[in-house]
Each structure stands twice: as C-alpha cells, then as structure tokens.
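Complex shown without one protein chain; remaining protein chains in place.
This part shows chain A:
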Amino acid sequence: MIEVEHVTKRYGSALAVDDVSFRLGAGEVVGFLGPNGAGKSTVLKMISTWLPPTSGSLRVAGFDVEREALEARRELGYLPEHNALYDTMRVFDFLRFMGKARGLFGPRLAERLDWVVASCSLQDVLRQRVNQCSKGYRQRIGLAASLIHDPRVLLLDEPTHGLDPLQVVAFRDFIHELAPGRAILFSSHILSEVAAICERILVINRGRLLADAKLDDLRAQAAERGIDLERLVLEIVEERSGGREAALRGGARPGGGAA
C-alpha cells in the first residue's frame, strides 16, 4: 500500500531525508519513531504528495505520488503535523467541506459524516466553530477529516498530540478497529505510544532510517540482554547515528555527508 524506495529530500544544502526505503502492506499499523527534526514529518509529507522528493520514488496503493498525485490522494487520509484546520468554519461545515472535496455527495456523504462524527465523538461540538474547540477536539476533528472518505492508506503525524490520557487509550482502540484492509503509518517521538499500537516500528534519525523491525523481535532482544525496550531503541539510534552526541543532535544534516 505504501512503497518508499531510496527517497532523499534536500533543502538547499541540508539533507532532510537520506536514502530511505520501506514498505507497508494492507492491515499493517506501523509506528514511525524518531526525535524532533529527525525527518519523520518530511517523509510523511512526501508520501502525502505535499512535498516532492529530491530523488527516489514513492507509491501509494500502486500510484506514483508525483506522476499520479490525484489518484494517490484519493487513497490517502492525512493528518498533518500541525493539524491546521479552517478555524472560522463550524465543525460540521468543515467536515462536510472535506467530504465534498473528496467527491462525496448526497446519502454517501451523510453516511460518512454520521460515521466520523460518532467515531471521533464530535457530537457535542458540531455547531461550534473550529477555533472555539479545545486542542483535543481539534485533533479529533483533524482525524475525522482524514477519515471522511474511508481511505485505504492513513498517514497520521503525531496524532495523539493534545489528547488527554483517556482519549489516547480510545485512540489506540480506534486505530486497531481501523486497521483491517488499511495501511496506517503514524509518527511519534514517544516509544511507549508506538509500542502500544504497532507491531512494527521504523526508527529514523538525522534523515536516515536506522531500523525497520518487528516490536516482538526487539522485545525479545531487549529481554535477552536484560534491558528495557526503550534502552534498546536508544542504543540502536546511538550506534547507527555515530554516537550519543550525534543521536541527540537530530535534525537535518548540513552538507549531506554520511552520518
């Protein structure tokens, strides 16, 4: 469903993403883990068709995101990092707009609106303007908008940001319900959050993909060495980033030399 092949992204001389490759199939929920500035959002933006890669290729449900951007977007639901919404619109009008912009009209639109409103628990704020809603509600509105067209591929950039602990638990359950038939890639810099939802994680730092592993395998490795999962992932990041200092520095690499 998502194919990322040797993708590189440069901003001038800064290398934001360095030769990243991975694949996601239907039914997979994969966590994209890395510190702030590691390149997670840049990769998601490229998959979403918002940013073109400098080199490499990306495909969504078989569609090339550059040459077949419209087709790829039809298959995508995308919750961007900052979850920017049309603030002055009322929540219901905003969701209806997103549905229509996705080609939904009439009974199908009404059906999908009912579903996302119920699924994201937005009944209480439907008549409010988006800018009157709390951060948690805004996040749920963004999630509802990304699901309105029942996409086969879901990209969620820091989706639990702003949610309270109860909502985070509800979100995890919801993602599990959504998973059948879909590829879901969601980014986070919190390992426990990723570990609670996913079976597989991608670890990225300084633009490079450092690990693509099943969580069960990592847990087994951690148990074998008598350390916890967090410590193991940190060691992987340090070892493959060229030491602790480089690992902590994160961010894009000027010049683009190998780390």
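Operating definition for what follows: contacts are C-beta pairs under 8 Å (C-beta built on N, C-alpha and C of every residue); 3 or more make two chains touch, one makes a residue touch a chain; residues count from 1.
Note that contacts and distances are computed from a predicted model.
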Revision key, fill the gap. Given "ABC-2 family transporter protein", "Isoquinoline 1-oxidoreductase", "Ethanolamine ammonia-lyase large subunit" or "Cytochrome c oxidase accessory protein CcoG", the protein name in the UniProt record of the chain not shown would be "ABC-2 family transporter protein"
Revision key, fill the gap. From A:165, A:180 or A:226, the answer for touching the chain not displayed is A:180
Revision key, fill the gap. Those residues of chain A that touch the unshown chain are 45, 48-52, 61, 70-71, 73-76, 78, 80, 82, 84-89, 93, 97-98, 100-104, 115, 118-121, 140, 143, 145, 149-152, 166-167, 170-171, 173-174, 177-178, 180-182
